[in-house]
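Worksheet: one structure, shown below.
With one protein chain withheld, the remaining protein chains of the complex are depicted in position.
And then chain A:
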């Protein structure tokens, strides 16, 4: 069945994204990885809305919302990263370690 292959692709994308979030040192790569996870969700939603058990348009509408919100989240993330970069002068996320107990 077609649906399974789309779901598998989405799962692989999600896992790559999660791996990136957990292991990448560069802060911009971290944001990319989060975007990858969100895009895996979009793929999932569109696949379900087209080939799912109950195909309907709602999944595609949902995708529009997630794309928009993901863009907003990336914008906020980059803005905060720039503010942080000005003080730390590095984009290596493991250098951001001043907060600890």
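Basically, a residue touches a chain if its C-beta (ideal position, glycine included) is under 8 Å from a C-beta of that chain, and two chains touch if they have at least 3 such contacts; residues count from 1.
Methods note: contacts and distances are computed from a predicted model.
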| item | value |
| --- | --- |
| The complex's invisible chain, by UniProt name, from "Thiazole synthase", "NADH-quinone oxidoreductase subunit N", "Peptide ABC transporter permease" or "Sulfite reductase (NADPH) hemoprotein beta-component" | "NADH-quinone oxidoreductase subunit N" |
| For chain A, the residues touching the chain missing from this view | 14, 17-18, 21, 27, 30-31, 34, 37-38, 40-41, 44-45, 47-49, 52-56, 58-59, 61-62, 65-66, 69, 72-73, 76-77, 79-81, 83-84, 87-88, 93, 96, 98-101 |
